[in-house]
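Reading through the structure tokens given below for one structure.
Heads up, one of the protein chains got dropped from this complex, but the rest are sitting where they should.
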Amino acid sequence: MATPGDFKIARSVLTGYTADNELHRALTILRNEGINPEVVVEFAAERDGIFCGINEVKTLLGRVLPETGREVWALDEGVGVAGGEVALRIRAPYASFGLFETAILGTLASCTGWATAAGECVDAGGGVPIIGYGARHVHPEVVGVMDYAAVIGGCVSSSSVVGQQLHGLIPSGTMPHSLVLLMGDTVRCMMAFDKHMPPEVPRVALVDTFKDETEEAMDVAKALRERLRGIRLDTPKERGGVTPDLVREIRARLDQGGYNHVEIFVSGGITPDRIRGFVEADAPVNVFAVGYYIASASPISFTADIKEIDGRNVAKRGRIPGLAVNLRLTRVL
Amino acid sequence: MATPGDFKIARSVLTGYTADNELHRALTILRNEGINPEVVVEFAAERDGIFCGINEVKTLLGRVLPETGREVWALDEGVGVAGGEVALRIRAPYASFGLFETAILGTLASCTGWATAAGECVDAGGGVPIIGYGARHVHPEVVGVMDYAAVIGGCVSSSSVVGQQLHGLIPSGTMPHSLVLLMGDTVRCMMAFDKHMPPEVPRVALVDTFKDETEEAMDVAKALRERLRGIRLDTPKERGGVTPDLVREIRARLDQGGYNHVEIFVSGGITPDRIRGFVEADAPVNVFAVGYYIASASPISFTADIKEIDGRNVAKRGRIPGLAVNLRLTRVL
Amino acid sequence: MATPGDFKIARSVLTGYTADNELHRALTILRNEGINPEVVVEFAAERDGIFCGINEVKTLLGRVLPETGREVWALDEGVGVAGGEVALRIRAPYASFGLFETAILGTLASCTGWATAAGECVDAGGGVPIIGYGARHVHPEVVGVMDYAAVIGGCVSSSSVVGQQLHGLIPSGTMPHSLVLLMGDTVRCMMAFDKHMPPEVPRVALVDTFKDETEEAMDVAKALRERLRGIRLDTPKERGGVTPDLVREIRARLDQGGYNHVEIFVSGGITPDRIRGFVEADAPVNVFAVGYYIASASPISFTADIKEIDGRNVAKRGRIPGLAVNLRLTRVL
Amino acid sequence: MATPGDFKIARSVLTGYTADNELHRALTILRNEGINPEVVVEFAAERDGIFCGINEVKTLLGRVLPETGREVWALDEGVGVAGGEVALRIRAPYASFGLFETAILGTLASCTGWATAAGECVDAGGGVPIIGYGARHVHPEVVGVMDYAAVIGGCVSSSSVVGQQLHGLIPSGTMPHSLVLLMGDTVRCMMAFDKHMPPEVPRVALVDTFKDETEEAMDVAKALRERLRGIRLDTPKERGGVTPDLVREIRARLDQGGYNHVEIFVSGGITPDRIRGFVEADAPVNVFAVGYYIASASPISFTADIKEIDGRNVAKRGRIPGLAVNLRLTRVL
Amino acid sequence: MATPGDFKIARSVLTGYTADNELHRALTILRNEGINPEVVVEFAAERDGIFCGINEVKTLLGRVLPETGREVWALDEGVGVAGGEVALRIRAPYASFGLFETAILGTLASCTGWATAAGECVDAGGGVPIIGYGARHVHPEVVGVMDYAAVIGGCVSSSSVVGQQLHGLIPSGTMPHSLVLLMGDTVRCMMAFDKHMPPEVPRVALVDTFKDETEEAMDVAKALRERLRGIRLDTPKERGGVTPDLVREIRARLDQGGYNHVEIFVSGGITPDRIRGFVEADAPVNVFAVGYYIASASPISFTADIKEIDGRNVAKRGRIPGLAVNLRLTRVL
Partner (left out) sequence: MATPGDFKIARSVLTGYTADNELHRALTILRNEGINPEVVVEFAAERDGIFCGINEVKTLLGRVLPETGREVWALDEGVGVAGGEVALRIRAPYASFGLFETAILGTLASCTGWATAAGECVDAGGGVPIIGYGARHVHPEVVGVMDYAAVIGGCVSSSSVVGQQLHGLIPSGTMPHSLVLLMGDTVRCMMAFDKHMPPEVPRVALVDTFKDETEEAMDVAKALRERLRGIRLDTPKERGGVTPDLVREIRARLDQGGYNHVEIFVSGGITPDRIRGFVEADAPVNVFAVGYYIASASPISFTADIKEIDGRNVAKRGRIPGLAVNLRLTRVL
């Protein structure tokens, strides 16, 4: 397994296969015409968000830009970026990186989108930890970067194994419904979990597979007692989903049974609005797991504009020629 | 380059690295307990859409399921799927595919989301062709599957090179603004394009880089005459974006100049609503290029439910035990 | 117990104690002035509804109007009444009934309000029977007339004992949550119910007191088998209330267990909108019990206007003098 | 006539006729099974309001609970109650009061609903007195308790005679339109009123029966001079209802005529919103009479939950077992 | 007094004083440069409406264009014009009419706006005649053209004397409130009106000055009997304005008194929406008088574009060069 932060750039990206076809054409024409000036390209965000993806982009640029005669400035990974703000500036011969405009834009757009959505959940939680749980909603090829972006946005961990390769945190997660179904009983399932999992894995029981959540929660608490770290509520929407009242009732019943140490994890269609609903209702949630909201985050797109050609200010119609002033940029290459 | 439709399953997927961590735990526990029944898992869509991703999933399942004792039924790639409808059913020993639940769900969710968004644009266009142009808005690792899904959803082509590996169609695209800026003049740029590109590449000029679209359109039409296939309008939002009135005026001026053969391509923030706006205003658009709308499509998630264990009907609370009836499924493995 | 339809007019009504004080003053002044003409008073509904209360009003008028020289015309109990339509007309010496204007208006307003609300539920149900269950939401003195009005509005029965005295139908109802709690177990409770209740009382089990509805439903079905007439779902709002999905799942599980004969009763915050939701979702509900919606129905007020005095057309400002034309009225006294 | 506050519990209530049928069944079963534990039942409001009805409930409980071995705690009549707050707690053998759950709930729901609506009017009035005038909109059997609840909610009086038996205040009221019509002229009517009514009855003339309110107001002021206490505006909606401008104009004309002592009473479809409209427009209203808004108030329902059985904490699913903490309760029995 | 339709063009218009200053500059520059080509200018409406003002514009152009070498085409006065449609086309030497662009545009904009608003009232009335009553809401200089435009839009007449000079119809109107106040009594006022006005002036009484409308209406009907043509309701908004109910009641009372021949005129804040309200409520209105709605109509502006210069197609950016096709234009000069 790789060192955290060790982004691998896929071969299809390095060969330009993932680029827009028209960039291939442009580079062919420029080569034939013998045109390859030093240019400055600025990348600006289309709307506000949490900037993410620059570490991966830096890895890519480190592979393709010439060692000398290059200059890359950027915002830091994870800081806020404002709509219209220049977040990345590359100065280099055009031919050395023109083909990668699509990949750079796409990486920043996706990662900034996911990190921003995660950050909205973190803000809504007001201190209650958030776990990224989105793997089942995106194509497997991007599960790792999505989970990485969720952590950059403020999540305390994420559910996929591959995310660990990028953010370096132990993946979170409890148990799937399928395990409970296959074991045939929630208590029996939890006993097996306790028996076979290494001690550092927290014992968190999923308590809505067969019976009412209250009943299953009390049953597993009775069975595992102080070894039970928590229970996870994932009530299906056919049963009304998880509500603040349910959390409060389970908390009260656990406490009445002497299980004050058992934490309550909540998942299932969680959004910032619903998190705020729990927080405002003072529902004693210990952890929220957020999947679809982060996974379905709209990209925060970036624009790429040539602002200087061989030292001369330029810009296409609609943009202001010459470099923007942004003191928040630091040199990364 | 690969044969169209030849999906490559990444090593990180096959090793289960992209899976939710809890699935690894579940399989460890089940193995230790010696539990591996034959199960039936059904995958159902959460809302209506155009079903996409089954060809990739089939490739994955062909790699991991045992040759005998397996049965896979599914809807066809590209057909409509209704919210709640079972779209995929797998019967096999649980241990052979339990780990891939995350990857299967993620593939179907992403691809069905993209294909559905593309289909909305195609419907809105009422016959005007749509090109997928979303590569710059998503992570490069999924550019290929996104472009593939756009074509399944009804697009006539897409912009990335890698998309061709999956859908087999010639990538579309005109020229980037950077080429025009680097050449310093739209007409000069178009002359170079014409000189260096093979004859089968259509000559479509981007006409909003330096001057008013009307002026640049007339200039390139005068320069390339019958060799000019079309012009692309991508007016930046700082200039009000492309409007039906602009398309109509350029059509009128081109026709008055005798350039009736020159087609008009429209891009830049195109959505089904804006497409309908052009269509309802009778604006003579020949092709729409759609990027962000397809790329930012929300996933259409799927649920995965064990419905049978060793021939016995089961279901978690909230779901109906036993197999659903769906005559539209056909056996794919 | 009284004969159905035998309305008893309370002493406080007959003595005028429940009348507006100003009517007492008016009658005193008129008596002192020696004024007691024959008048015609018309009562008109303020908005559309199902007309109810006339049987009770007729009983009152039969007690107070002189045997001769009186004429009372009215719409039939239970027919539709339009906003502005005259629904009752009394011709008699003013002194004989002036004091009862308040009671007549109040009876018609309350009963027409309840009957109309019940009728909205019946319409929404599209053939699924509705039971009136509102007793716990209104003052006990009017439980009987409310249940009577619910039946006039289309309900097949109601929950109170006193309602039977007016509408003559067997009161409906299953069992209270308190019984289950006091028996300590739903199955044990149902066995006791079955043992002690006469055979004509349908065995309908309340299945959400201790465990998940599915589990309790299957348990009581197993225990009473063919003797079980139905189960009642009254899921508290803290658990998301009853949803169409829940009804469908329980139906499926009951059918899979061979309990196709067991009916599903639904209660708990039922409104016409929610009934329509169940009907549109094809949820197999057999009976709806409606409490608060009927009990909290706004009165449909009536206006009372003197239109003729000793044969002369009159009206206060804002009203048209003289009798309205309404061929739907029939003579009732 | 009864002493104020002397609630009479109807025979139909004491016999349990007004109870839900299922409570009769429950008590039969429990008796046959020999089950009659000491229970604690808590009654909680479903939403915020002004608590009302406890005096009547206390009368009922005093009649049915055993002298010893009972304990009743409650909020005070007329204080605010919050949604979810326990407002009444009964500890006694179940068989002694189980049948009266319906009556207790209904009494609290209706009375709290009426008192709360009255309180909204009082709040909106900001010091201008409000009179309850709802008798003609409710069934005569509950006129008394409704008027009692209106006074508990803050009204200075109410219109019915029977209300006085409960709240002990002189009933308010002016004169009905019918009196004016029968006398044939507003001034003549007012002269008769003045002649025949005892001196303590305030002379308040209804001034919209025949002519413009301004004209009739000036005419009666000229006729009764300093004996005129006020005029009541009840302009029908066919004439636009009473508006702040009308009140201001009449005030100005009365003052110009030297009738500064004549007060202005406003009635007719008055709601808190309309009261606020008058107050914000600085219209010089002296008294508002509110009928339909109070009479049509939705009940504020209560839930009844067994929380303890023979000293053991219990609760149905969705509720927290054991007694709630509420220091605002005081012992009433 | 002038012949109907005889528009007088003010001296300040003919001298160009009312023109935009920049047109004076343009003509000076062109004269100095010796530029005066034959141009075609097209005037198009910005939105749909009833075209009005062309007769006045024609009068102006007849005064300023050369007798030969001019061509003017236009839509007919009073027909519908669509947004974007060319409604007027002038071919002439630029210097002969360039200065009048402001006046032509302003005349068409104002008149088309008023006529369109009047037309909306006429449409809403569904056959009930509409009178233009807007003089008190606009500057006196344009009272005449506004009333002319109201008649073009479908009104049967208008209130000002000067309107007659343009549309040739007898001015409508009843009597002002000031006359009633000065005469001190509505009946006395109406008797004086009847005595002093020539027989062809219809006797229409304003009946809301002192007393309730019903009372005054009956009084004047009794006084003038068959000589009374109608009554006008102009209830001030302080009294709720005129309502359908009021119209219906007065109609009923007039008919009951045998005054079926007396018509009901309604005025005071009348808009198409309120007209529709009366029509839908079947209120028996005979004539509506509309003031503010017509007078405050937003102008329907026109654009003026040079489309041809000495036979060559031209247009500014955003417009299509060359003449538009519009077969509805006819030659007017």
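Brief remarks follow.
Note that the chains are named A, B, C, D and E in the order they appear, and that numbering of residues resets to 1 at the start of each chain.
What we mean here is this: contacts are C-beta pairs under 8 Å (C-beta built on N, C-alpha and C of every residue); 3 or more make two chains touch, one makes a residue touch a chain.
Note that the structure is predicted; figures quoted are calculated from it, not measured.
With respect to the full assembly, the chain omitted from this view is in touch with A, B, D, E.
The hidden chain makes contact, of the residues E:D20, E:E71 or E:D219, with E:D20. For the chain missing from the display, the contacting residue among E:E67, E:E141 or E:E200 is E:E141, taking the whole complex into account. Here one chain is not drawn; of E:T102, E:Q256 or E:N326, the residue touching it is E:T102. Residues of chain D in contact with the chain left out of this view: 212, 214, 245-246, 248-249, 252-253, 256. Think of the hidden chain as still there; on chain E it touches residues 10, 12-13, 16-26, 28-30, 32-33, 35, 37, 39, 41, 94, 98, 101-103, 105-107, 109-111, 113, 133, 135-145, 159-162, 165, 171-183, 192-193, 195-197, 201, 208-211, 235-239, 292, 295-296, 298-299, 301, 304-306, 309, 314-319.
Along chain A, the points of touch with the absent chain fall at residues 313, 317-322.
Just so it is clear, only the chains that are shown with their structure count from here on.
Chain centres computed from CA atoms place D at the largest separation from chain B. Note: centroid distance chain A to chain E, computed from Cα atoms, is 65 Å.
Each of residues 212, 245-246, 249 in chain E touches at least two other chains. Taken pairwise by the contact criterion, the protein chains fit none of the simple patterns, being neither a path, a ring, a star nor fully connected. Contact between chains, using the touch rule, shows up for A-B, A-C, A-D, B-C, B-E, C-D, C-E, D-E.
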